[in-house]
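Just passing along the structure, written as structure tokens.
What you see is the complex with one protein chain gone and the rest in place.
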Amino acid sequence: MQLNDVDIKDTYAEAFGIKVSRLLITAATKKLALVAATEATGYGTSVIGCPAEAGVDGYVSPLETPDGRPGYTIMICNSSKKELDHELLERIGMGILTAPTTAVFNALEDTEEVLKAGFKLKFFGDGYEKEVEVGGRTVHSIPIMSGDFLVEAEFGIKEGVAGGNFFILADSQMNALIAAEAAVDAIHEVPGTITPFPGGIVASGSKVGCNEYNFLNASTNEKMCVSLKDEVVESEVRKDVSGIYEIVIDGIDEESVREAMKQGIKAACTIPGIKEISAGNYGGSLGAYKIDLQDLL
Amino acid sequence: MQLNDVDIKDTYAEAFGIKVSRLLITAATKKLALVAATEATGYGTSVIGCPAEAGVDGYVSPLETPDGRPGYTIMICNSSKKELDHELLERIGMGILTAPTTAVFNALEDTEEVLKAGFKLKFFGDGYEKEVEVGGRTVHSIPIMSGDFLVEAEFGIKEGVAGGNFFILADSQMNALIAAEAAVDAIHEVPGTITPFPGGIVASGSKVGCNEYNFLNASTNEKMCVSLKDEVVESEVRKDVSGIYEIVIDGIDEESVREAMKQGIKAACTIPGIKEISAGNYGGSLGAYKIDLQDLL
Amino acid sequence: MQLNDVDIKDTYAEAFGIKVSRLLITAATKKLALVAATEATGYGTSVIGCPAEAGVDGYVSPLETPDGRPGYTIMICNSSKKELDHELLERIGMGILTAPTTAVFNALEDTEEVLKAGFKLKFFGDGYEKEVEVGGRTVHSIPIMSGDFLVEAEFGIKEGVAGGNFFILADSQMNALIAAEAAVDAIHEVPGTITPFPGGIVASGSKVGCNEYNFLNASTNEKMCVSLKDEVVESEVRKDVSGIYEIVIDGIDEESVREAMKQGIKAACTIPGIKEISAGNYGGSLGAYKIDLQDLL
Partner (left out) sequence: MQLNDVDIKDTYAEAFGIKVSRLLITAATKKLALVAATEATGYGTSVIGCPAEAGVDGYVSPLETPDGRPGYTIMICNSSKKELDHELLERIGMGILTAPTTAVFNALEDTEEVLKAGFKLKFFGDGYEKEVEVGGRTVHSIPIMSGDFLVEAEFGIKEGVAGGNFFILADSQMNALIAAEAAVDAIHEVPGTITPFPGGIVASGSKVGCNEYNFLNASTNEKMCVSLKDEVVESEVRKDVSGIYEIVIDGIDEESVREAMKQGIKAACTIPGIKEISAGNYGGSLGAYKIDLQDLL
């Protein structure tokens, strides 16, 4: 199968269940909202080594937020509910409450489960906190040095999907990189999804386990390394490929992840020199979701 | 004492010892270097709730880096050497190695102690890693999907200074905020210092302990809250003040922090409506450093 | 009348007819599209001294453009059709054709009049140009050094509205400035409108004519200058006001400008310290449109 002369490999992305929260951060200006969103979602590429997977979902115009100010939705994810509880509390408390002019609203409504990050944070007010209503929502108002910080008491969580992914294989490194940037731009338009890696892009796909050093449980995916294509016998890097980047997607449900993968792949294929779209899986034994590439398109 | 008609309060910032590392991240372009620097230093405002204090120190032009590419120095700090070791490894491994086109060099040379984050990361190469020389430095070259990731074996650490700070008190919230941004711009020019809070600015200064809820060990600094100035009897917010932001600085040594405070205060005082510069301390009993504001100027 | 405790003055903005064109610039990535949009709309604040009024209208996601790439709509305006023809040709030819990976589509369809900027530009191809179809549109494909530049032959123009405006009067300079930024963020969401001044904001409202120097036909609006409020007898700056910024809006029709003014004013009034929203007019004798502030809200 081909799309814009790009081979769509007959394979699938293997994705996993993960607990997902979704917040709306508003601020006085778009720039200030992004400052908070960036801090709160940093150091959040993969739970392999980070305390959470986190990223900016999308921009919400001031015409659509509870307080009429510009905002960004972000997602914070962890496989453990307990750790997600900790991360939600600390990423809001340390990264958003501390940021100029922000407020935080729940952006995952009607879930069966909630975490009470806002309720816990209100005690920071040392008795001076109170409840106020904003755009039909009851929120805690916590006096801070620069004014009052508003935060909703509860944040919905649900079982989402982590590790949706595809690989972009191109004839050169930077064709692959710009295609990855184009994919991230497109995925940014799909609500309920994030691309948690730096700038949305993974430069270093990994495999489970390690052949040479048994103390490691993840190591470089040598079969997909462009600089090893002549050295590794079982290399899966085509002769005409010199650049590969991966996009990893977390979403609030499988449908969102599928739509993000579809739009991302279509966008990547607008860039010259893209040879193949592939995807990462572990033989289907590890993850709950198998998303077939050709099915998407 | 006054500077540009701004009262410089006769007080001091109380700062603490902290273990500091300093890295240089280079990449193909300035933008790509910043993408990695931002991810690696996110969720790093204060060790009260974050796993590290981290931030971007400054830009390094391609004319001055080992590999002739543009870069940013970042700092990662933690009071515990063991935790710093973990943070350095994970923030490089998850936030920089995963980012397009990056390399990482030690930017704190001639220290007595080092952490071997680069040495540990090389095993990710699963036997395909090798040593190469770049700009006179021996570095590990680790094959990753998109090319080769370069990382120096060892990163110097030293006892630095955390929690250098000053408060900007203004007649309005946004005069204080723009003054804080101006301060951050100026501090960005002082090598060896970071302002780890979101956008470099603290919106929510805190006090040690909590009066109302004994299970909290930090809570809002109600005496400095502008919205409580008529409610809190012992408020230290002047009648003519309606906006307060704090700048917190970590540095590689006291001299750097002092210089950053000096340049930051001078910059803040270029903005109209600034009434007072103050600073946070705990009576001098907690921190190893007392930095007197009037002494600086 | 008040909105969020801000006085909405009983006055109107006086706006003018202007010829308007609207283009969609797409590129490989969102960033690259913005580079071209920024260059092409620079030096375009007011036809008083600039060769055109120009600005970025809004972002268009890759899911909605003819070529599936991210883009920005921009507007270029001039009261003279002949000058607009020149500006359109040169701003596309010098600012977009020269920018990496761009294509340009007409974004003002079904107009009675068109300008043939794309048709004229095709001759730059020196015989190597050809016609291709993209997303159902016939466009000229012009070979350039880095690839092929695509441009639609004709661009619709129509009689639009220039000089929609309002003033934000605040208790401090930076409260006014941040309110102006918030207004610009909100207006950015209203399709068919631009705020052509730097960052969307006017720091220097002017009056028609000059009292002191008869060789000038525009000069500072001394009655609205905050630093002259005690010096100018007829000052219209309230005692409680120390910062004023103006927002100027051009739109494809009166409805768009009205909507932009409404959303901009609402956004400005979310910022603390705003005292009054006013607007600029010339007694109603110069412009074809009178937009009453209180009517909008």
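As written, the chain order gives the labels A, B and C, with residue 1 at the start of each chain.
FYI, a residue touches a chain if its C-beta (ideal position, glycine included) is under 8 Å from a C-beta of that chain, and two chains touch if they have at least 3 such contacts.
Computed from a prediction, not measured in an experiment: that's the story for all the values here.
Though it is not drawn, the left-out chain touches A, B, C in the full complex.
In the complete assembly, the contact with the undisplayed chain comes from C:202, out of C:84, C:202 or C:269.
Here one chain is not drawn; of B:49, B:147, B:160 or B:205, the residue touching it is B:147. When the whole complex is considered, the residue among A:117, A:139, A:178 or A:224 that touches the unshown chain is A:178.
Residue-level contact of subunit A with the missing chain is found at 31, 170-175, 177-178, 242, 271-273. Mapped onto subunit B, contacts with the missing chain fall at residues 28-31, 61-63, 67-70, 147, 178, 181-182, 185-186, 189, 263, 266-267, 270-272. Within the complete assembly, residues 28, 32, 35-36, 38-46, 48-51, 54, 89-91, 93-102, 123-128, 142-149, 167, 173-174, 176-177, 180, 197-199, 201-206, 210-213, 215-216, 218-222, 224-228, 231-232, 243-246 of subunit C touch the chain that is not shown.
To be clear about the criterion, only the chains that are shown with their structure count from here on.
Chain contacts here are complete: no pair of chains fails to touch. The distance from the centre of subunit A to the centre of subunit C, with each centre set as the mean of the Cα atoms, comes to 34 Å.
One finds 25 Å separating the Cα centroids of subunit A and subunit B. Put simply, the C-alpha centre of subunit B and that of subunit C have 39 angstrom between them. Residue positions 31, 178, 271-272 of subunit C each touch two or more of the other chains.
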